[in-house]
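First the structure, then my questions, so here it is.
One protein chain omitted, others in place.
Read from first to last, the chains carry the letters A, B and C; within each, the first residue is number 1.
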Amino acid sequence: MRFVSFILGLAFSAVALAQSAPVKIGIGIAQTGTLGGGGKAALLALQMWVEDVNAKGGLLGRKVELLAYDDQSNPATTPGIYTKLLDVDKVDLLIAPYGTVPTAPIMPLVKQRGLLLMGNFSFQVNHTVKHDMWFNNAPWGDATSWTEGFLRIGQNIGAQTIAFIAADQEFAQNLANGAKEIAKKSGLKTVYEQNYPPATVDFSAMIRAIRAAKPDMVFVCSYPNDSVAIVRAVNEIGVGPTVKLFGGGMVGLQFTPVMESLGSSLNGIVNYHSYVPGMKYPGIEDFLQRYAKKAAEAKVDPLGFYLPPFNYAIGQILEQAVAATKSLDQKLLARHLHSHEFNTIVGPISWGPDGERARPAVPMIQFRNVADKNVEQFRQIGKQVILHPPQFKSGDPVVPYEKARGGN
Amino acid sequence: MKFWIGMAVTVALAAGLALSRTNEYFFYAGFVVLQFVVLATAWNILGGYAGYVNFGTAAFFGIGAYTAVVLFKAAGAPLALQILAAAVISGLLGFGTGLLTLRLRGIFFSIATVAVIFIMETAMVNWRYVGGATGMQLLRPPVMEPFESYTRMLFVTMAILAVIAVSIARYIEVSWIGRGLRAIRDSEEAAECFGVPTLQLKLFACTVSGALMGAAGAAMPMYMSFIEPPSSFSLTYSVSALAMPMIGGTSHWLGPVIGAILLGSVQQIVTVTISNEINVLVVGVLLVVFVVAAPDGVLGLLKKLRWWLRSSR
Amino acid sequence: MSFELLLEAIVFGVLLGCFYAAVSIGLSVAFGLLDVPHVAHPAIMVLGSYCTYVLGRYGWDPIVAGIALMPLFFLLGVAIYRFYYESFEKRGSDAGVRGLAFFFGLAFIIEVGLILVFGVDQRMVEAAYIGRSLALGEFRIPWRMVVAFGVALALTAGLTIYLSRTFTGRAIKAVAQDEPALRLMGANPVRIKQWAFGIATGVTALAGAMLIVVGPVEPSLDRVYIGRTFAVVVLAGLGSMTGTLAAGLILGISESIVLMQFGASWAPAVAFGLLLVALGIRPQGLFGR
Partner (left out) sequence: MVAPLLQVKGVSKHFGGFSALSEVSLEVAEGERFGLIGPNGSGKTTLINCVSGALRNEAGSIVFRGEEISRLAAYQRTRRGIARSFQIPRPFHSMSVLENLVVPLGYVVGLNDADAHAEALRILKTIGLADKAQTPSNRLSQVELRKLELARAMAARPRLLISDEAMAGLAGNEVDEVLKILFDLNATGITIIMIEHIMQAVMRFSQRVICLDAGRIICEGTPAGIVKNPDVQRAYLGA
């Protein structure tokens, strides 16, 4: 009898799936331009979730359909893309583009229309608009949540002076400004600061200047293209024996192609991440295994530690919220999201009133024993040792940086 | 007369659409296309009529946008005032750039305008008041009656700007100024020898063109509710403003309008259909195909077609 | 600023400046001598970098790869010029405006082509001189910059000698100055320009190899270099090879000093400000005819 009802249920849901219109989820996400590399990996993860949820019968018994457009990493395109999603494609749910800049232009739009928006690795983008239906998936909150790990590790080992290098770009500046404030509050003395413009050719002179300033730690806020050049220059010039910690906010060192090509020159760098092997979340390993197969086919980031799990998590959160409220009503969903915690492949997630994570946890990792030309090594525990936060901690920092680097 | 009726109809149509129940997406996409109509028309005043290639559209556009932001932040100035001020500042920038380099051969002017983009962008990156490198989010003021949404209002504003830009371009084209500019393009030395005050005319064209580009830029911060240097000074604006008149035809005011509507719409469409690398390719391929195969643009093709039809009859 | 730091700034500036000169020298021939508004020059250079990258995966040294690519790029240059000539220069009127648009389109197509083949990720090469530095006491200079320095000097010297000592070289210079006179001499200016454009493009292959030696490349890197290369060529005075080297040095050193003194943020403004001032005061360039 139970078997029969199961069959019936399956048949019914299949009928329902076929009959009712799909639940449409819309996103504009960079496939080209500076954010394109990350965007492609993120989109792949979202598509995996769509397959998974449809295999389980969809949302509210309806099939899920993902509509994704390329925002070209350009904020000028996102208002058009999102109105197309809303008014022409009539999507039911929205996910924000990858990154702060493309997200910023749609914040007033969603606020004005009272729509739920799932944030996608942006930084403090809701700060001005203060939309109460915004939920960011990123493991960070404000600048403090991000930088305090790095600064605390430094202070624990007796650092008193700090140097800053930051890209003249949106996110890097936000981060650096926050870090400078915290450094000041915690009594760290800033001995050098340098903002560099996009497309800086060579960082030798900057690294040389840092060496001359003899700081105890160096906080770097850089973009992918520059991160590589900076790491390279550091390996050539050396930052000097005084520097205990180097890194912090280097975007790009989470992306597999970059990690692979830098290889052993990553060793010793302490940098933020979102997920690294060793962080025990239920389901993440299975996800990454499946992801690796698809990524190889799609020729996107093969490891996919940085963005993909968190994009899959967006899907899981929506799935759980829709299932719990049995509705696609935006206000209802938002209320539910604010008042509950969600279990995802990147751990339990809940939000503060501003829609950022209630308990941000930005792992600070140190690269150790990385060899050249080997992608698979990064799947091992211990290549990226977690120094912070305490709940994930897997080791103590090796200092000074020159020693950790294995250099002179 | 026919022209003015056409322009009035355009504005009326835009306003009518904005007050109707037309899909909101239309206004977002339409705003962008109209913005390119203004940019292409403005570019054509100097580039098409006088043959001086301005690569710096992005600089004038960006400075227009930032002027608007400054006024908005400092005084909460209304949109019309922002646009007006942006036109003045960008016009001055055009005048200054022109004064420095329009005496030289055309290519030097082109290179100088590239330099202006970088200088202006660097200045904005380092100016904290307007957000510097991090950019700045802007809260739109409440929408004015009778419009239902701010974007509808921006759409109508841009339609009016487009009509103004086209009217100015047409006036210049049919007036003595246009004849002088064409003379400059054909042979600057001969023009000067036959009484055309070439430097003054070029400066005038550069100023007007810069001002219109600035006006187009002024509406952008409100459209995005956000401003940041890289996207404000994006090379895309420079390339599109040059490509559109080339595709439409540079010798007539209608050319840039056709080019902007054509290429602008194609860009909007591929963004939401193809959604990968190919959409960047569209501009490049269209540009090359047109400058090689149809040097006088769509207008030239139409002329040829008409001539062919007449002669085959 | 201490003397030591100033000295360092100048040394790094010289290295950077030589690099700028090397990436500009092809344009110095194409635009400076031949008057072709070659805005696709940086895109072709990036293409050269990617070709070097491909050869690098088969174990080629990047500089060797760059040299090996030169004949191939020479042919590419000849083809591009031929096409440009047939489509624009021959038709006469408005060659400038349309030619510019054409090269812009070409640059776009190369860029997207690279994205389609290689993706948007950065690519880099390996060589013994990458990732190591020359240590002079406390002072260290990355070898890759030293290599760039050497390549720049070699290119400048080679082109200068070629243009002044060989018959074809002198014909190229003549074509720049007085085309009718050359025609009277019985030489075909189009053939000579085609040859010269080929050389300019061939040289660009080596510059591309150097670009990927100095730092990682990605397909849209060409946009960054449009302004810089034209700035160097114009600052130099059109078509002067030694001038190109000198202008590159001025740019490199001033950027380096600005970085030390005022902060790197202002470096682009300085480079392009310099260009504007040069155009305003001395449009024939620092070393122009």
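Keep in mind that, in the parts below, contacts are C-beta pairs under 8 Å (C-beta built on N, C-alpha and C of every residue); 3 or more make two chains touch, one makes a residue touch a chain.
Keep in mind it's a predicted model, so treat the numbers as computed, not measured.
Visitor: Consider the whole complex, including the chain that is not shown, and state which of B:Val32, B:Ala59, B:Val196 or B:Met220 touches that chain.
Guide: B:Val196
Visitor: Pick from B:Trp4, B:Tyr129 or B:Trp176: which residue touches the chain that isn't shown?
Guide: Checking the options B:Trp4, B:Tyr129 or B:Trp176, the one contacting the hidden chain is B:Trp176.
Visitor: Just name the one of B:Arg170, B:Arg185 or B:Lys202 that touches the chain not displayed here.
Guide: Only one of B:Arg170, B:Arg185 or B:Lys202 touches the chain omitted from view, namely B:Arg185.
Visitor: For chain B, which positions touch the chain that isn't shown here?
Guide: 176, 179-180, 182-183, 185-187, 189-199, 251
To be clear about the criterion, only the chains that are shown with their structure count from here on.
Visitor: What's the farthest chain from chain B if centres are computed as the mean of the Cα atoms?
Guide: A
Visitor: Can you give the whole-Å distance between the Cα centres of chain B and chain C?
Guide: The computed centroid separation for chain B versus chain C comes out at 31 Å.
Visitor: Cα centroid separation between chain A and chain C, in whole Å?
Guide: Each chain reduced to its C-alpha mean, chain A and chain C end up 38 Å apart.
Visitor: Return the residues of chain A touching two or more other chains; collapse runs of consecutive numbers into ranges.
Guide: 32, 168, 195, 197-198, in rising order.
Visitor: Give me the residues of chain B that touch two or more other chains.
Guide: Touching at least two other chains: 122, 125-126, 277, 280.
Visitor: Considering the complex alone, what residue numbers of chain A touch chain C?
Guide: 32-34, 36-37, 168, 194-202, 204-206, 208-209, 212, 224-225, 228-229, 232-233, 235-238, 255, 257-258, 261, 265, 299
Visitor: Going by the contact rule set out above, which residues of chain B touch chain C in the complex?
Guide: Spelled out, the residues of chain B in touch with chain C are 47, 51, 53, 100-101, 103-104, 106-108, 110-112, 114-119, 121-123, 125-126, 185-186, 235, 239, 242-243, 246, 250, 277-278, 280-281, 283-288, 291-292, 295.
Visitor: Can you list the residues on chain C that touch chain A in the complex?
Guide: 5, 8-9, 12, 15-16, 19, 115, 119-124, 130-133, 140-145, 214-216, 218, 220-221, 224, 256, 259-260, 263-265, 267-268
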